[in-house]
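Every protein chain but one is kept in place in this view of the complex.
Up next, chain A:
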């Protein structure tokens, strides 16, 4: 059918040949400019051009445009061609417009008029030209102009198939521009029923349209599911001769099958209609079965088309995620593809497996292929495929294989393509953090990352390792030792210097006992890198040095000498100059107490979400493979939660530390703090609570009682519960007053204590019994005695149950028996306070710190009242900053007394507080910090 080549245009051919023969870019531009001038003058000239000439010039302009030159005229001529009687001229006019006219053109009105005429033509070829043009430009004006015509064209019985097909896609294009264009009501069902159309081309186009409509309004178009399934079923079971022209290389209607399978991925598996569901599963099984049949043709097109359908079927199986049998079959099928000789199939199999790995049914099945995937990552010739293998390893990683996968990824990183290194670094960092059971392993992995691929380690990665080391006491010594060793390498990456500098500045004291890493050795080691580093790193190192002055007073002069060097004190870099001079002055002027305060260890980081994952997501939005199948199912044991409150943040957050299951924006701290409290309560008081609102209000009320002893503990329409309490040494006495607010008696009135046995050994509580009937309007009193034996967390509560008007009621209330009640205030002067403060700060186990946002506007007077009520002695005039609160107290327990110091620093500008508690017992610091942090 060589019809197309029939009628060229001589002028055009000559021009193109000229261009092709141009020896240089300059010559080409010259020739083009000459031609543009020629065409322009022809267009502007007096002589009217005939259709053939216009067509020729428009073709020339198109060619020039394709070569990348701007065309700023000819539009009007093209618009004129639209209204030509000759098809060939009209056609070329439309072509020019669809290539060169954008949505904002002023000509759009004229164009719309011409389109209107053609749309009404009886010749389907003309109608299609018009539809193509609308679909090409697809502007808002067009949506307005044709919003009613095109839907009619689409569903009308008289419309020819070829037009219907175009109308469907044209409507889709306009729908993308303005969503309101689709009429609702009866149209919905008419559009859906296009899936039953005789003409496969119409069905294909309609499926695309419906897919988009479903995405906007899934419920309205729900009816398409059963139609799509039947259609698919008919295709899948058809023999390849049935569909004749729509069979492509022995595969019946592959494109339509793919589209239908995609469409079905917008819905959950059809549950309400078991028939539809069964038929769909049959289809999917048939497709999987066909994959095992010998190919009907050796041509690559045959296997392509067949596998296009197969992969889409697998996607649907993964999406439905409900048929374990199908999932496993899909996984096996993909496993076969992993060693197929077609690169395309290996690529797609890895990609699909990535999704399979996130299903709980198939996660284990995917893991069976780990060896092959690792091989793909290492051996595959094509970087795209290697990249997919890395993604899959990331997705299939869980606790059981994390060490191996991370190690393999680290090994591969040394030779990995530059283009994927940065992403791999992020992935390794995320996996190491997520699955670290032993944080020394985590530190090793990250330091290895820096060693192997330092250039690709972004700031977020090394920030993160520092955050984690600071928040986890148990790893600090190891981290200090490891960075110290890493820094001894003759050439180490600047990022290593940064991490090393920061960690030694904080925790260098932990390894200073060893002669090989004595303070001055540490300092010299770091300083030997100083001159090779960028100003930013140098600035960081200067901070490390000044921290050393605090940690190791014995090397103070050595460090001061460095500050004094001209290259620092008079550095051209303003930041360095400022740091050097300020640190120098600080080290000269400040007393050791002040130094200790200013340069104390960094507070723990309150943040919960790893910033690394965000970077990864930002790098590849929508394409980061999930890695959270198993994680949701293994909540962190509560034991760790109470270990340390900082640890708490990261431990409960383990699942959402990486932001996988939390909303992407981190919550403001105030709310996350109350959230923490709620969580803790919810978890400890696992007793079912019928009255959620009462529970919540009692929590809010309870918080007040941390800082006061008397008041109304609970009140609702039925009952009021008041409390009075007094404490002496390690003993406490509470009086609870129950008042019946109703006019009927409360029957079966039983308050009972809720206090775990294990806890009861630390705080023993005795409660006197009360009468089981609380008369109308009466009040009864109940006495409770408590003795603090050892330090404990949280506080006991009572559960009050009674029957009112035949309806059982239950109220849970926390008792104001928190650890701080056993404080004895201690007076001391500034000197002894800071001496103890420093003393207690020496080991990390004795401190606890929280930084949080003020939940209410800062009111220092109110804060003062709370601090006094908290039970410690408020020490005025000790802190250089009058806004800061400094307190001291002793907690009395039967077995021991624990001295406790506290400092609360409000930052009015940031509306943040920093609370630091130091005591001779870690668990006490943590609990006191926890209790008080909620108060502001």
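Note that in this section contacts are C-beta pairs under 8 Å (C-beta built on N, C-alpha and C of every residue); 3 or more make two chains touch, one makes a residue touch a chain; residues count from 1.
Keep this in mind: contacts and distances are computed from a predicted model.
**Student:** Pick from "GPI mannosyltransferase 1", "Ubiquitin-related modifier 1 homolog", "Serine palmitoyltransferase 1" or "AP complex mu/sigma subunit domain-containing protein" the UniProt protein name of the chain that isn't shown here.
**Tutor:** Cross-referencing UniProt, the chain left out corresponds to "AP complex mu/sigma subunit domain-containing protein".
**Student:** Quick one: which of A:54, A:346, A:421 or A:903 touches the chain that's been left out?
**Tutor:** Reading the full complex, the residue touching the unseen chain is A:346.
**Student:** Which of A:136, A:488, A:716 or A:855 sits in contact with the chain that's absent?
**Tutor:** Missing-chain contact among the listed residues: A:136.
**Student:** Among A:10, A:23 or A:122, single out the residue that touches the unshown chain.
**Tutor:** If we include the chain that is not displayed, A:10 is the one touching it.
**Student:** For the chain not shown, which residue from A:37, A:76, A:107 or A:125 touches it across the whole complex?
**Tutor:** If we include the chain that is not displayed, A:125 is the one touching it.
**Student:** Which chain A residues would touch the chain omitted from the figure, given the whole complex?
**Tutor:** These residues of chain A touch the chain that is not shown: 1-10, 12-14, 16-17, 20, 52, 59, 62-63, 65-68, 70, 86-88, 91-92, 95, 99, 102-103, 125, 131-132, 135-136, 138, 162, 165-166, 169-170, 172-173, 200-201, 204-205, 208, 211, 245-246, 248, 254-255, 258-259, 262, 299-301, 304-305, 307-308, 311-312, 343-344, 346-348, 381-382, 384-385, 387, 619-623.
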